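One chain of protein is taken out of this complex; the other chains stay put.
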Amino acid sequence: MKNLLIAAAALALSAGATLAEPLRMGTEGAYPPYNFVNEKGEVDGFEIELGNELCKRIGAECTWVRNDWDSIIPNLVNSNYDTIMAGMNITDERKKSIAFSDEYTPPPPSAYLALAPDADISGVVAAQTSTIQASYVAESGATLIEFATGEEAIAAVRNGEAEAVFADRDFLVPFERDSDDLVWVEGQDRVVVGEGLGIGMRQSDTELKARFDKAIAEMKADGSLDALITKWLGDESMTFAAQAEAKAEAGN
Amino acid sequence: MSAAAECLQTIADYGLRSIGIGERLLPRSDFTLCQQVTLIGSGMIWNLYFGVLALAAGFVLANGLALAKASPRRWLRRPAEGFIFVFRGSPLFIQFFLAYSALVLLPREGLSIFGLTLPTGWMARAWAGALLVLTLNTAAYSAEIFHGALRNVPKGDLEAADAFGLTGWARFRRIVWPTMMRLAWPAYTNEAIFLFHATTLVFFSGFPAFRQEGDSLYYASYLADKTFNPFVAYPIAAGYFILLTLCLIWLFGVVNQRLNRHLPGQARRLRYRPNIIR
């Protein structure tokens, strides 16, 4: 009996010591370099490293959950996980169903990638299902062809099913760099359609949002967020420091 | 505007949405029940398109395959057996994926045969590629049904045909084939229902949707995802399919009556047993 009590006390103590609340972080795992599955079979990428750092700062214990992109919002709303970090742009349409943290990247440019620089972007354009790029293409009057993953959308351009693919530029960069057939469409390689990537959360989780906002603001201020952006998305990618500079210049 | 008039407007806007007529953009929020029923119903056009055409083409192919499989000639029998084994032995879902990823590998410039250049781009589109897979798939299953029926054609019928001096093509067309159909019909009814149900897989496998034009399940899952509520859209789709299944049973019953019209009494009615004979 005494032993039991001691064990119970020890358990209570250890529980007190690691008060870190568990948090399940949803991601797609198919959107390099933001999030992907590396050769060890673990999730990896910009958002994974950033997410782990943010969790450390807000004192949460995070586990990553992979979920297909097209059902990623429904599964958040159904409480299968608590956050989404999957290269998701903050948009008014999405804000109707979920809440977003402050953005953790400047508005990322999107781009058209095709087999020729003069490809007809009012023809058939491939995009990933329910992305802001898909909405943009549908509204632009071009014929939208949807794919479950971004990688399949690129494959559709390679095999001639679509004239061009429209996606986040940072996602397309490695494909453009590695291949000898894919090129940016002339004048269409920096189209800004989003407001920046944010952490998606349920609208009822206001307290969690406040904590993430605070941690993101900290990381912006101490430069560690910019360092991560440069590390994963390349030197060309827009950082918060560069954005502030550009704003200041425009102000002058 | 009254609710009824509003709903009529919705039907006008989205009733043919799945084939590219009407509103170009899908509704994004504040979905009404009318919108859901209309969109999912509009998607049924694709299910009917795939089902009817694959059934028709598959029927012809299956007859040939069944005869080839029953043939004493090895070079005819073996390929038919192999074809039936591959398509009946593997999941349709995998066949769709494999077909899509193989069809997109066709040369972009088109195949050139005898100096003619055949364009190939359309082959990877759902309306052609998925139809091809469904046709081959149902042909394999139907061929197995027809083959079984062919082996069960009563000996007496054939002996009677011989007595009348019927041989070759005439014997097949007037005696063997009608009996084979009569015997195969209940099982073939089942196969037809399965085929129509299988059409829902097209846009969930490799085949992409063009301009957000998809089948009923494509819209049902779109709506369930957007409304975060599976309890409306999926039952609507299920309701459409129950209706379709009932129509099929009725239609095949009529054909069955015709096939059996020379027989007395009970045999005329299709004894449809909803078994899974596929």
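As written, the chains take the letters A and B, and residue 1 is the first residue of each chain.
As a working rule, a contact is a pair of C-beta atoms (placed from the backbone, for glycine too) under 8 Å apart; a residue touches a chain by one contact, two chains touch by 3 or more.
The working rule: contacts and distances are computed from a predicted model.
> Name the omitted chain as UniProt records it, choosing among "Bifunctional protein PyrR", "K(+)/H(+) antiporter subunit E", "Multiple sugar transport system permease protein" or "Amino acid ABC transporter membrane protein 1, PAAT family".
The correct option from "Bifunctional protein PyrR", "K(+)/H(+) antiporter subunit E", "Multiple sugar transport system permease protein" or "Amino acid ABC transporter membrane protein 1, PAAT family" is "Amino acid ABC transporter membrane protein 1, PAAT family", the UniProt name of the unshown chain.
> Which shown chains does the hidden chain touch?
Its contacts among the visible chains are A, B.
> Using the document's definition of touch, tell me which of B:Ala192, B:Ala224 or B:Leu259 contacts the absent chain.
B:Ala224
> Which residue among B:Val86, B:Ala128 or B:Val254 touches the omitted chain?
In the full complex, the listed residue that touches the missing chain is B:Val86.
> Looking beyond the chains shown, say which of B:Tyr49, B:Trp177 or B:Phe204 touches the absent one.
Final answer for the missing-chain contact: B:Phe204.
> Over the whole complex, note the residues of chain B touching the chain we left out.
85-86, 88-95, 97-98, 101-102, 105, 197-198, 200-201, 204, 217, 220-221, 224, 227-231, 234-235, 237-238, 241-242, 245-246, 273-278
> In the full complex, which bits of chain A touch the chain not displayed? Write them out.
So the residues of chain A touching the unseen chain are 22-24, 29-30, 32-33, 36-42, 63, 65-68, 71, 75, 77-80, 82, 97, 149, 151-152, 154-155, 158, 174-175, 177-178, 202-204.
Convention: only the chains that are shown with their structure count from here on.
> Can you check how far apart chain A and chain B are, centre to centre, with Cα atoms defining each centre and the answer in Å?
So the centre of chain A lies 40 Å away from the centre of chain B.
> Please output the residues of chain B touching chain A within their complex, sorted ascending.
24-25, 28-29, 104-105, 108, 121, 124-125, 208-212, 224-225, 228
> What residues on chain A touch chain B, complex-wise?
70-71, 73-74, 77-78, 93, 96-97, 124, 126, 130, 138-139, 143-147, 152, 155-156, 159-161
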